[in-house]
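With one protein chain withheld, the remaining protein chains of the complex are depicted in position.
Note that the chains are named A and B in the order they appear, and that numbering of residues resets to 1 at the start of each chain.
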Amino acid sequence: MLDVAQGLNAYPAVVDWLNGFMPNWLAEGLYRVGAGLLILTLIATLALVLIYMLRKVLGHMHCRLGPRVTGPFGLLQTAADALKLMQKEDIIPANVDRFLYILAPYLTFFSCGMIFMVLPLSPTWILNDLEVGVLFFVAFGSLASFGLLMGGFGSNNKYSLVGGMRSVAQVVSYEVPMVLALLGAVMLAGSLSTQQIVVAQEGLWLGFIPKWFIFLQPLGFVIYFLCGLAETGQTPFDLPEGESEIVAGYNTEYSGMRFALFMLAEFANAFAISAMATTLFLGGWHGPVFSFLPWLWPFVWFMVKAMALTFCMMWVRGTWLRFRIDQMMDFAWKILVPLSLLNIFISAGEVAVIRWIGG
Amino acid sequence: MAHGIGALRGLGVTMGVMLTKPITVEYPFKKLKFAPVYRGGFCFYPDRCIACQLCQNACPNRVITVERERGADKKMYLTGYKMDLQYCLYCGLCVEACNKDALVMTDQIKLATYDRKVLNVEVPRQLIPAPPPATAEKPAAASKSPPGGAKDAGKSEVSQ
Partner (left out) sequence: MKTKDVEKKKAALSKRFTEGVTFELPKDGVLEAVVTPPQVVEVLRTLKEEYDFHQLHDLTAVDYIKDNRITVVYRLMNLEKPDMMVVKAPLDRSQPEVATATDVYPAANWLEREVYDYFGVKFTGHPNLTRIMMWEGFEGHPFRKDFAAFDQPPPDYDPFETSYVDLTEGPLQLTEISGNRRNGNAAPRTFILNFGPQHPSTHGVFRAAVELDGETIVDLKPVIGYLHRGLEKVVEKRTWAQAVPYTDRTDYLAAMNNNHVYVLAVEKLAGIEVPLRAELIRVLMTELNRVHSHLMAIGCFALDTGAMAPFLYVWRERETIYDLFEMVCGGRLLTTYFRIGGVARDLPEGFLPRLKKFLKEMPGHIEQYNNILSGNEIFQMRLKKVAHLTKEMALKYSITGPMLRATGINYDVRKNDPYSLYDQFDFKVPLGKNGDAWDFYWLRVLEVWQSLKIVQQAVKLLEETGPGPVMGKVSKALKPPPGEAYVHIESPKGDLGCYLVSDGGPNPYRFRWRPPLFINLQSLAEVVRGWKIADFIAIFAGYDAVMGEVDR
């Protein structure tokens, strides 16, 4: 196991190493380009896996088989679809606001890509361990809704506009309980850095219960998870693209690669929310490490936990149905916000108790 | 959101279904069997037809045209059989009207075409038994062939 206190951040280590044989500006630039490419690759791979998983899970939940024909067990189905979307004609409808219409998918994709920068995939695998990692995550998480609003407004389609407005209303409302729920974990860890929060969850209580924050913050976890569903527009909060009401919401007019970007962003966002929940509540990359490839195990545990949460999202998606807009707002402001405030009081009490025991 | 128990029970249902066997089959590779009376594409046996035109009269949309001629023995003989399937409802009234099982429906379901002209089908001339010459003594032999006997030889299936 690495020295946790020293080797938490890839950024200074890699840049230092690069500085050995190139000027500083080149090293910094190279690191940033490399990080961007890495995130792109990661998101693309994850989306391939997640879309296949979603199709299989939903298929079996629907008494169906899901993809089976393309490749072994239909594994190549998503790749084939991606290929199809890429070679489609790039359609820009006649009366759209071209600037907003073209920019929207990139902005959405960019904002969810940025979240991956602060995800601690393992003790050393974090692109940049910011001091304000959690804040960074929240900021870029809500930036995605700008993209959706731009897409909805720029499409010059009433369905899109309604979808865009819904998505903004939803993200703005659910941001509040989400941040309040995150605060609990932040208070317990005493840091906004994602890596530090994971480190704070190390160890066992009574020798067998892992010191994960979910055991201290069950309410906070549930609130965060529900808000995460809302933030990413998953069922039961899929109002922005509620297909039976407003056709496809903000991406009604999108097709081809732009649509694919929206879709990628959606899946990447779902994974990012799960990964953040893993980081904050499920002990991040903590887990038993075996002697075989010891550097890989934390990453495996992290992925397993995040994937399990993503599966829960799919499970909910396969079962529940959609709120109405006013019910969705009521749920946020009348139920989740008071509960998350309560959660802050609970966390404060817990912090006090822990200090009292420890001190 | 009264208490949420019902919503959780729903999660149980989907998980249960996920773990049981799906009911769908992979269609082009596995096919379900149709009922024997399934109303699919047509199959016509010219050798059984007695040119009675019952099918033609039963059809609501005048899909079927039976062309016939009076033979030398004063009986009717089939000279041509046409179906314009673009108007067909596949209701089966023609098959029901046929007393001789000359027109039957099969379980063929791939009936889509790219061109509606293809749906205007006609039984090839050479498959229709010629009416017996004027001197023949037993003219009605053709209609008594056993069911299925001439299945491959004499049938004209509607297909693409």
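What we mean here is this: a residue touches a chain if its C-beta (ideal position, glycine included) is under 8 Å from a C-beta of that chain, and two chains touch if they have at least 3 such contacts.
Source: prediction; values computed, not measured.
Enquirer: Hey, which of A:Ile246, A:Leu261 or A:Ala275 is the one touching the hidden chain?
Expert: Going through A:Ile246, A:Leu261 or A:Ala275 one by one, A:Ile246 is the residue touching the chain not shown.
Enquirer: Can you tell me which of A:Ala13, A:Leu26, A:Cys63 or A:Val172 touches the chain that was removed from the display?
Expert: A:Cys63
Enquirer: Among A:Tyr254, A:Phe267 or A:Phe323, which residue is in touch with the absent chain?
Expert: Reading the full complex, the residue touching the unseen chain is A:Phe323.
Enquirer: Could you tell which one of A:Glu175, A:Asp238, A:Glu253 or A:Glu266 touches the chain left off the display?
Expert: For the chain that is not drawn, the touching residue is A:Asp238.
Enquirer: By the contact criterion defined above, which parts of chain A meet the unshown chain? Give residue numbers in ascending order.
Expert: Touching the chain left out of view, chain A contributes residues 58, 61-64, 158-159, 162, 235-236, 238-239, 242-247, 318-327.
Enquirer: Residues on chain B that touch the omitted chain in the whole complex?
Expert: 1-7, 9-10, 12-14, 17, 23, 34-39, 58-60, 89-93, 96, 105
The rule is simple: only the chains that are shown with their structure count from here on.
Enquirer: Over in the complex, which chain A residues touch chain B? Could you list them?
Expert: Of all residues in chain A, those touching chain B are 57, 59-65, 68-69, 315-316, 318-320, 331, 335.
Enquirer: Report the residues of chain B in contact with chain A in the complex, numbered from low to high.
Expert: 1, 7, 10-11, 13-15, 17-20, 22-24, 26
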